[in-house]
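Rest of the complex left out; these chains stay put.
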Amino acid sequence: MIEIGIQPLWQSTGLANLEWGQVLMMAVGCLLVYLAVVKKFEPLLLVPIGFGAILSNIPLAGISGPDGILGYIYTVGIETGVFPLLIFMGVGALTDFGALIAMPWTLLLGAAAQFGIFVTLLGALALNFVPGFEFTLADASAIAIIGGADGPTAIFLASRLSPDLLGAIAVAAYSYMALVPIIQPPIMRLLTTDTERNVEMQQLRHVTKLEKILFPFAVLLLCAIFLPSAAPLIGMLTFGNLLRECGVVERLSHASQNEIINVVTIFLGLAVGSKLSADKFLTVETLGILALGAFAFCIGTATGVIMGKIMYRVTGGKVNPLIGAAGVSAVPMAARVVNKVGLETNHHNFLLMHAMGPNVAGVIGSAVAAGILLALVGV
Amino acid sequence: MPTSDLLMSGVNLMVLGMGIVFTFLLILVFAMKGMSKLALYLTARHGGSDEVSSQPSISGQDQAGTRGDLVAVITAAISNYRATHYKIN
């Protein structure tokens, strides 16, 4: 016979079980949603991540527990690595690599911008000198990948190397990607001269359909031969791209670009948010991760631009060094930033198409870097 | 592992990592150049009029954004609705 007094009733409320950490994490979740909705910070990811953070910090409800819906989603989609890989397939199906095929040399810009990753790795390890930080090599690698400016790659690597830091890493990655228009321009202006920014690049050559079809095979082949640890990421990216370009499977291409990526984005975001628990997030390490993330973006932008300047020299002034900044990926935001900064100097200089080359090269570059870290640091 | 050793590992990782990234993408540059040559040769040999424009675009965006006119919409609607090309077994 159920006879319920005030005491047990009170015990079943959230109020009686609320911990300060949970309140703070719900506030963090609300902040993420605020940034997403009002400031337009990567809303497709940050709305689900923020709301997931709120849901998973509700006391007693256990929504991110082993029997909660977010717990199930995390186990099925993130622990297995399936969700970020499916997003990568969708990214492949949404990406036109034409600009890169027209200018293969811009791959080197995408390579240079990955320097941000490895410097950040060093930075994360150096933070261990500060009391309170104890990053392992795996932690540092997972943090460093924020510099890749590529959400699914960061989530994939973090889920493999450092699941405890996954929440903070994903939040940092998407936040900084949203901040690209604020972070990059000063660095770009600082490192380039007016003459350099003024360079008008020649129009892109025509890219044939066959080249676009062969491109995914070329990339995958090299990856298979030299860096098989990057094969899951590169493989799904090139598969999506082949669906897009081969021209005979429009149904599947459409499904990858829409149904699959949309549904997986909702679940991925919620599952990442479920990792934003107080004991994992409200630590000094998160502050370190946030600082390192900003650092990584700055370094990546700078090395991209510097490589741009080298190409400017080597080509005798045919390459506008600004496009190097797009090498961090953050597709297509970074390319737009390049375009905008270019227009400031020369009102008729549209660099968008030329920046798309290094921009998509950056996606490949950070997948390659992730593969290297997995191979050298992973168990 | 003491932090200094970790840092040494980190430096090794950095050198090695950037080395591999650059090497890999450099090889890819040449692979792509070779691939393009092959593709252009094959396209030329097979008559080779080719419908793909050189203007890269983030999928769909430009179509609905820039050329956001009726034709684009109807094309989109058609291609969207075509439950057609599914050979059913």
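For this structure, a couple of remarks:
The letters A and B name the chains in turn, as written, and every chain counts its residues from 1.
By our rule, a residue touches a chain if its C-beta (ideal position, glycine included) is under 8 Å from a C-beta of that chain, and two chains touch if they have at least 3 such contacts.
Values in this document were obtained by computation on a predicted structure and should not be read as measured data.
Displayed chains are single representatives of each kind; full-complex composition is A x3, B x3.
Keep this in mind: only the chains that are shown with their structure count from here on.
Mean C-alpha positions place chain A and chain B at a centre distance of 17 Å.
Interface residues of chain A, counted against chain B in their complex, comprise 93-102, 104-105, 107-108, 110-112, 114-115, 117-119, 121-122, 125-126, 128-129, 136-137, 140-141, 204-212, 214-215, 218-219, 221-222, 226-227, 244, 250-251, 254, 257, 331-332, 353, 356, 361, 364-365, 368-369, 372-373, 376-377.
Every residue of chain B that touches chain A in the complex is listed here, in rising order: 1, 3, 6-7, 9-11, 13-14, 16-18, 20-22, 24-29, 31-33, 35-36, 38-40, 42-43, 48, 50-60, 79-80, 82, 85-86.
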